[in-house]
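What you see is the complex with one protein chain gone and the rest in place.
Should a chain be cited, it is by its letter among A and B, assigned in written order, with residues numbered from 1 in that chain.
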Amino acid sequence: MAVTDIAVVGYAQTPSSRRARESEVQLLVPIVTEALQRSGLDRREVGFTCAGSCDYLTGGPFAFVSNLEAAGAWPPISESHVEMDGAWALYEAWVRLQHGDIDTALVFGSGKSSPSIPAEMWAQQLDPYYLAPLGVDPASLAGIQARALLDAGKATERDFARVVVRNRRNAKDNPNAQVAGDFSVDELLAAPYVRAPLRKHDLPPVSDGAVAVVLARGDRARALCERPAWIRGLDHRIEVHQPGMRDLTTSASTTLAARKAGYDGGPLDVIELSSTFSPQELILRDALGIDADSNVNPSGGPLAANPVMATGLVRIVEVAQRIVEGTASRGLAHATGGQVLQHNLVCLMEGD
Amino acid sequence: MSASTSKQNLVPKENLVPKETLVMEHLVSLTYSEELTPVLDRYVDALIDGRIVGHKCPSCGRVYVPGKGYCPICVVPTTAADEIEVSDHGTLTGFTIITPVAYYGQTETEPFVYASVLLDGSDSNLGGQEIVGVPHDQIRSGMRVRAVWKAKTDRSAEGVSNRGWGSVSSVIDAFEPSGEPDMDRAKYEEHIF
Partner (left out) sequence: MVRFGDMSQPRLVESTLEFPYSRTLGPVVGAFLAGLREHRILGIRTRDGKVLIPPLEYDPQTGDALEELVEVGPQGIVGSWTWVDDPTSKHPLDRPFAFALVTPEGADSAMVHAVDAGSIDRMSTGMRVRPRWRAEPHNMIDDIACWEPTS
């Protein structure tokens, strides 16, 4: 049985940018420091550190080792790394905290997509026999998924555009967003396709950025934070890898992860989804049973800023921050990994 | 859909390809393009000018060459204001002699030295340096060395990238013995890598 008194007590994130000149570690140093300062925890007190990043992004072998320097890893610390979004680093830290022998953890996620050609690089995350040699890029798979939605009568291109309009409008209030503004559905629908039926605005921006989180357990969390964002449930589930072996118009793994995380369908003040491509927001809403007037992606979501390997952990921070600041009492964050929503994580959070 | 809706021919077991008789050759090639970080840009400017610079941590005083833009021990940012010049003389703190095997991408054919050099005034090694002017069997840790600079007109930024271990090969050809007495091990043993 999971311990449920683990909370987010500190956080910080960089603004998302198309091309950061600083190194990935330089992006991390100030925000790791800021997250710790916000929690009031000295970095030497941190019980466990876990990071999420991907060496392929900058093409730097062992780049994840350099990233650890942002945590101050000398004298040696207890740490781990996932070659996944930072949300999974948070998952590992949360599991580690269940042991009960430590009561704080530092988590961060970071990525600089700008040096690579993402469409070419991301093919390498796919099956190396059947998919990677074809150079199948994320946007092409998302395009296939989008048309499957259209063919199934579950959505229209106008629905995709509506998602973009709302996310970009929401992003106007997010100082960390990269793409924001007021657009009309008709003006978006006039844009050319890049992976029909997807247009450029249905795709996320290419982003550099980083995010850090401090977790604490029980009384330590209460001591560090006036209003901790308690993690009531956290679960992740994965589906078959081959895109042609599952229904791309649904997300069974998201539904299951939400159920295992204890989401009962009750009201949520804030929902942050890793809907990297606009049609995925519709799929995820459906998978979670969230109705159309819910407060989804008030940050603007990944369509406004997509610092890959941080994107999912940013969702958790966006929800946690609203709970800590008292503007929300209950929220749900979602992270995704793999291609076209193959792997999904759900984090249910509440304030006291 | 049922499996029996169309004609299917069972492939006899004896026709199956035995394990590992087929191999797929897949060359993955990924191209990256990025600006040098501002810290490295200044580092290269100095190198081309014949100076080696690093960042001195304002907190602990350790000097990193090249600068990182932060101190990994203290986790504080460092800036151009923390830039200092170090010597082009140093101590060989560790080395290996590599006998190249012909793997993909290996351009070396003869045994070569791969040494770490701790420049005077620095707390971090320059890794992967070539050592010349001394037979391989006389190379030793603690040996004092100095930079063999390329002619100013031949220097370029080519060897420096945001990843890697501080290559200066496009500016400094190698290090050679300086003739000074060997350094006491106690004076560099905290810097061996």
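Operating definition for what follows: a residue touches a chain if its C-beta (ideal position, glycine included) is under 8 Å from a C-beta of that chain, and two chains touch if they have at least 3 such contacts.
Values in this document were obtained by computation on a predicted structure and should not be read as measured data.
Set against the missing chain, the residues A:Val3, A:Val65 or A:Val194 yield one that touches it, A:Val194. Only one residue in the set A:Gly135, A:Gly289 or A:Gly326 touches the chain that does not appear here, and it is A:Gly135.
Annotation for chain A: contacts to the undisplayed chain at residues 21, 59, 117, 119-120, 123, 128-131, 133-137, 140-148, 151, 193-198, 240-245, 248.
For chain B, the list of residues touching the undisplayed chain reads 1-11, 16-36, 38, 41, 44, 104-105, 156-163.
To be clear about the criterion, only the chains that are shown with their structure count from here on.
If you check the complex, the residues on chain A that touch chain B are 19, 21-23, 25-26, 29-30, 32-33, 43, 56, 58-61, 63, 69-74, 112, 114-117, 120-121, 124, 128-129, 132-133.
The residues of chain B lying in touch with chain A in their complex are 24, 26, 28, 30-35, 37-38, 68-70, 72-77, 162-163.
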